[in-house]
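Below is one structure, written out as structure tokens; comments come after it.
What you see is the complex with one protein chain gone and the rest in place.
Chain IDs A and B follow the sequence of writing; residue 1 opens each chain.
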Amino acid sequence: MNPRHLISLADFDVAALRGLLDRADALRPDALAGTGMRDSLRGRTVCTLFFEPSTRTRASFQLAATRLGADVLAFDAATSSGKKGETAVDTLRNLEAMGVDCFIVRTAVDGGLHELAAAAKPETRLINAGDGRSNHPTQGLLDMLTIRQRKGADFGRLSVALCGDIRHSRVARSDLQALKALGCTDIRVCGPDALMPDDATLDGCRRFVRFDEALAGADVVMMLRLQRERMEQGLVASLEEYFADYGLDGRRLALAKPDAMVMHPGPMNRGVEIADAVADGPQSAILAQVANGVAVRMAALQAVFAE
Amino acid sequence: MNPRHLISLADFDVAALRGLLDRADALRPDALAGTGMRDSLRGRTVCTLFFEPSTRTRASFQLAATRLGADVLAFDAATSSGKKGETAVDTLRNLEAMGVDCFIVRTAVDGGLHELAAAAKPETRLINAGDGRSNHPTQGLLDMLTIRQRKGADFGRLSVALCGDIRHSRVARSDLQALKALGCTDIRVCGPDALMPDDATLDGCRRFVRFDEALAGADVVMMLRLQRERMEQGLVASLEEYFADYGLDGRRLALAKPDAMVMHPGPMNRGVEIADAVADGPQSAILAQVANGVAVRMAALQAVFAE
Partner (left out) sequence: MNPRHLISLADFDVAALRGLLDRADALRPDALAGTGMRDSLRGRTVCTLFFEPSTRTRASFQLAATRLGADVLAFDAATSSGKKGETAVDTLRNLEAMGVDCFIVRTAVDGGLHELAAAAKPETRLINAGDGRSNHPTQGLLDMLTIRQRKGADFGRLSVALCGDIRHSRVARSDLQALKALGCTDIRVCGPDALMPDDATLDGCRRFVRFDEALAGADVVMMLRLQRERMEQGLVASLEEYFADYGLDGRRLALAKPDAMVMHPGPMNRGVEIADAVADGPQSAILAQVANGVAVRMAALQAVFAE
């Protein structure tokens, strides 16, 4: 792991992962009260450099940076210089020249942050807010923090079921990396064949065709968002059929452990991948994930600036 | 009135209304000098959650919150999660989980804030920045503050003429609620039949067909904006005809009291509902309304956080 960047959880060893989770856990009360640690990043400029639109993730990072006292610049590269023919590297270098210290980058290009990191000044920090289908490391971290808070730190004892469009999901890839690194050995994945990856993503996981079987005795059920474009692409027949086969409702959840926790990275398609009663029910950890997101992003910002 | 929310002026009794106006009046110098009261909301996060676009109202609230020291998050729900199929309640709950303390909400849904208020955490504050055709309470308050500053606090002595598209106007509804609550008994309304409401909005008002008659002896003339889409809907024949029948020009203004004040919520369609000479003339209070808007919004923010 390059300690000044946070690009992929694949770069983390278990100690580094745990250290970041510990840091986020300690920051949580401040993160949520909004009081933050205003002196931590005072005089630093953090730029959300988004080549793909994303309001929620950007808001979470903006709040995290603000609560650490940084100046935050929102640079919407999707509707900006990119349209004018400027390369992503040139946009980055321009903003560096304006005094930006840290970039929160979202891009449609798989591995796109490596090119930016190679072009950046030595003192510049990069945090990946999602690149193509590859990585969404802060989402992986906030998911691990949420699991640890509810189920304890011994991931080796946990059965985790992950259901949905794993093929196109950077959330799934970061979650799987983190789960494996933290010692989870019982990882079950489920979803239509057309939405399963054909790379090494599922190494070490057990593949289930029937969701009911994947759920049996699970401690954690992680649902993924179904992008509506998958229908247009013909990868999914209909939303009704998808829900019937892979939607999480009360009957299905009862197949997991009685105290199983339910997760979803949001935004949810209610009635498509998850039923209302489950999304809003007592086993749902979905809003806890969101809250942990701010703490994890504060921790990530502190970590890249600590180097 | 739920003291933690500001949803409709219909929830206010006269004492609560006056208290809020007094608070705004006292805040005015700070509001306009931009110095504000930076410790009032320090560590608080205020989010403008706009399901409909509005640059002006959002700017006014942003400045009000900033001058009270809050962190401000602009969340453009019109181009965001809503498009991804997320419900308004889920968007609100996600932002609550990120530590947002107060939402400034604009929505096309009449009464839409009640659903949000029912779903919100007990400690969350909501301020209505316009819901459908129903309410725009801070506009009503800033209009009352502007009238009071120029005409004194005894609304029972005032004749107020309101002209234009009352049917589709949340501004008109909030103004009428506030005028009645503050004791105004001579309220005249005027506009094309197609733009008059068919509900109880006009109870206690006098309806005029001819604008000249509505203006006779008025102390306050409140003009409403004509949305251009009313023409496309066939509710108005032409802009020229509208101005001839319902536009406020110098000749018409002379029918009101010599010191009558002219108001408009903006943005103005010059030459459609109001003539340049009147908009920019000595009787215009239009920019005073805008200035009072920031003070009223600071007062509203302080009020919901005082509970």
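Criterion: a residue touches a chain if its C-beta (ideal position, glycine included) is under 8 Å from a C-beta of that chain, and two chains touch if they have at least 3 such contacts.
The shown structure was predicted, so the numbers you read here are calculated from the model rather than taken from an experiment.
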Touching the absent chain when the full complex is considered, from B:8, B:60, B:107 or B:302: B:60
Full-complex contact with the absent chain, from B:209, B:287 or B:306: B:287
Absent-chain contact - pick from A:38, A:93, A:114 or A:150: A:93
Residue ranges of chain A at the interface with the undisplayed chain: 43-45, 71, 73, 75-77, 79-81, 84-87, 90-91, 93-99, 101
Residues from chain B at the interface with the omitted partner, ascending: 31-36, 53, 55-56, 59-60, 62-63, 66-67, 228, 266-270, 272, 287-288, 290-291, 293-294
